[in-house]
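A single protein chain has been omitted from the complex, and every remaining protein chain is retained in its original position.
Entry: subunit A
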Amino acid sequence: MPPKMKSADSAGVPGNKKRKEAPQSSSSSQKGPDRGRGSKRVKINDARSIMTQASDTALKNGDLDVQSFLKAREFEIKALQDGIKKSKGGRTTRAFQQVPRDMRRRTASHNVKRVPKRLQRRAAREMKDDNTPTVDPSKRKPRSTRGRVRAETAKRLGLLAAKKRAVKAKSGGEVAGIETRAARPKIRKDKLNEAPKPKSKFRKRQIHKTWLPTHMWHAKRARMTEPKNPLWRFSIPLTSTEKSYRPTHRAAGARGAVAWDMSYMSTIGLEGPATSLEKLLKAMGITESWLWEEKGLKWRHGKRTWSGWLSRNVNDKSILIGPSTVFWCPTAHQTGDEPGVEIKKPSPSRIFVRIHPSAFLETWTEILRLSKLQRPAVHIEDLRFEIGSIDITGPGSTEALLGILHPYNQLEDSMEEHAKTFRSLAGVTNPGSLPLNSMLAFSIMDPRLRYPPRPVKKPDRNNEEANFALLEMLSAWPVDASTGSPAIFDRDARFKATRLPAQKSLNRRKALEPPGDYPAIQATDPPIPIMLLTSRTAVSSAQGTWTLLAPWKCILPIWYGLVHYPLSTGGNPRFGGLQELRQVHFEQDVPWFPVDFPGTLSGFTWETEERAKRKKEWDKRPKGKRVEWDSLDLGRGRKGEIGLGWACDFERVLGVTPSPNSGNSDDRSLDAQKLSERLRKEPELPIDHVPKYAFSQLLSSKQAPQTQASQVTTIRITLVSRGIASPCARIYRLPQITSSQNPSATSSSLPVTTREQWLSLLPAISNGKPLPGPKSKTAKSTGRIPLKTPLPQRVRLLAQSLLQQPPLPFPANKEEEDGYPLVPDEEDLIGFVTTGEFNLAEGKGVAVGTVFVGKLLEGFRSGGKKGEKDGKVCIVRNAGEKIGRLARWEPV
């Protein structure tokens, strides 16, 4: 029976009939007439139609009447309200469209199982109604040859396993069913350790790399490194599959939290007498004197961490390896005990050194070499796959950690001091507000016992006393008086923690508890030793970071709790990949190792790999659509990009080995890995890094400092006006004053751009803040038009406000491009941008670059006489573009 079309909207749908008939004929064979697509359409039509009355209801005996007039209007109001309500129910959205963005899965429109459970039934019904084809796993056929081979292998393996099982079942009755636990994996001293042996199912996929403990979780939600092309021998999540740039910016700075599985960071354990360790660490570049004096006692007693650069000595020249975190095992020390007396102590001291995996081998070989030189001996352990870590930042980070980390000893009096302190941190919105580099070490229970996590009770915001007490605690940090648990340094404790009860038994225990209660701890539940480290950035207002260290195998249960914790500000903590890590560093003005440090071996390896990648991208493009580096016109007859367009070409600036260098670059593009290996063998880098403190010293010293040509440092660049700098952009210093007087060096018809021309582009000092200043001021002066203003006045105000701000000319002023000063010559090229994009925290283009110290200082000093203002100014030009933009720099 065709549905009756009473409503008005049936009038304009001509093609209705044809499409409706097919499902109806099929539906007639089904149980009722109201099934299938036809019924759905009827339902939709019904939902969309609005009831109406005939005209005679508004009349009384064919004549106008007030009462009937009113009645008709009332009916209309009701009918329309009803229609609005009904149309909500008849919406055309499908079940999978209702899923929030972070829960969407690929092909959810074709596979019911990819939508959340509560929507599966609805989705199945919709698919049936719509006659959507669905997947049938039993009928799925492998598409590619590789897939077919894999399927065949799987089938054969299955047969083999079945045969084996049958044999076992036959003989198994006779043999006593004693199952032995797998032996504890050994950690060899002074030797590199193997990654944990993966399950046989996944072994083949981890031949050349190691999976993070949360690999399965991440692989479903993030873009990972390519299987053939792992990063630092790990399979690392690069970025989330969903849109995440702005959400990450918000979560890391304003609302929420971002978490990373940082288990790929390498940990090296050192063990030996304190004096030997001191000597070793000093040789590794931890030479800051305060660390070894009274002031550094907290660090040496395992109450603080130290973060800074490690270095190694080669031929009396110290070469920086990379930033690292070093901390001692917490030990009970009598206060006032001097380090010199400690020799009598029977238990040796222990130290963890945490370093980026790209610099691991370099550090390991150096520490190993140094450890053999120490008497009494120092032993080192490779704890890469023993200790995993999670980093979490953002205002909700402390709250999230509080929600998932429950101290093992729940009773108030038996709880460890550090655990008590940790529990009292509710209300801290920035981990950076804790004492600098503080650490908390205690044991937690299996997070799965408290899964799913529940929101923690937040302290009352208006409770002045409690707030004050918290602030006082944070500043006094009384926990320094007690010693944290050293369990994470203990091999046995770590191993015991990894033998967590099976999920099955946990489920059983959970089922036995009354609803809403958590299962109690049993003797078989091992405590998990953890360590919480805080770190903060140089900018005090920026968010700090929590680093959670735990045994490698305990990371996964902790991670599950963490990403499901319901934050009080709504949502869950986000997860991040490398891209997000880089972004958060960028927004906090912190250069990111290794990318922003091409002066180190790891950084230069990264740079060479990037070069190869960019070259490949460039080669791939058709000739007409790629930047022709050779035909770039820089003005005044200067043709061609300086150096390789796709590279931060430090070699060109240095002028070292130009001819073999170009040959090298081909090698690089061919086989980056081979080159990095070769680089590892010969420790000769074209450039070497100068850390910030050394550079600041050079900057502030009065006389011209002695610098080598190859020294580079990292600077942060803020563009003065518009534009952004992208990676590989060229950084120039301002042209020298002398160079304008003798233009003999450059035979040119066009005038040389002078320093003054560039400096005139600097905004006047009166409006020191470049862009937002004038705009916001005018906006404030007009402000919002008050609500109560009568209409004519309102219109006038509106017109006034429109006329006040003349909009920027569109299209952008052509003159800007042509009238822009020409970029300086190659002799003024001082460095390259390593990271650069639009910075959401600043609202403008910001970049991090690496520049040659000598050249930078030369320019700085020659211009600095006029005043500080124009000293720290540089010019940035993107690779392949001719426009240079003025920017300010500062050391980072």
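As a working rule, a residue touches a chain if its C-beta (ideal position, glycine included) is under 8 Å from a C-beta of that chain, and two chains touch if they have at least 3 such contacts; residues count from 1.
Note that contacts and distances are computed from a predicted model.
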| item | value |
| --- | --- |
| UniProt protein name of the chain not shown, from "Exostosin GT47 domain-containing protein", "Probable cytosolic iron-sulfur protein assembly protein 1", "Ribonuclease P/MRP protein subunit POP5" or "Protein YIPF" | "Ribonuclease P/MRP protein subunit POP5" |
| Given A:Q53, A:Q97, A:Q708 or A:S760, the one touching the chain that is not displayed | A:Q53 |
| Identified contact with the non-displayed chain, of A:K692, A:R794 or A:R861 | A:R794 |
| Footprint left on subunit A by the chain that the document does not show | 8-9, 11-12, 50, 52-59, 63-66, 69-77, 79-81, 83-84, 87, 785, 787, 790-791, 794-795, 798 |
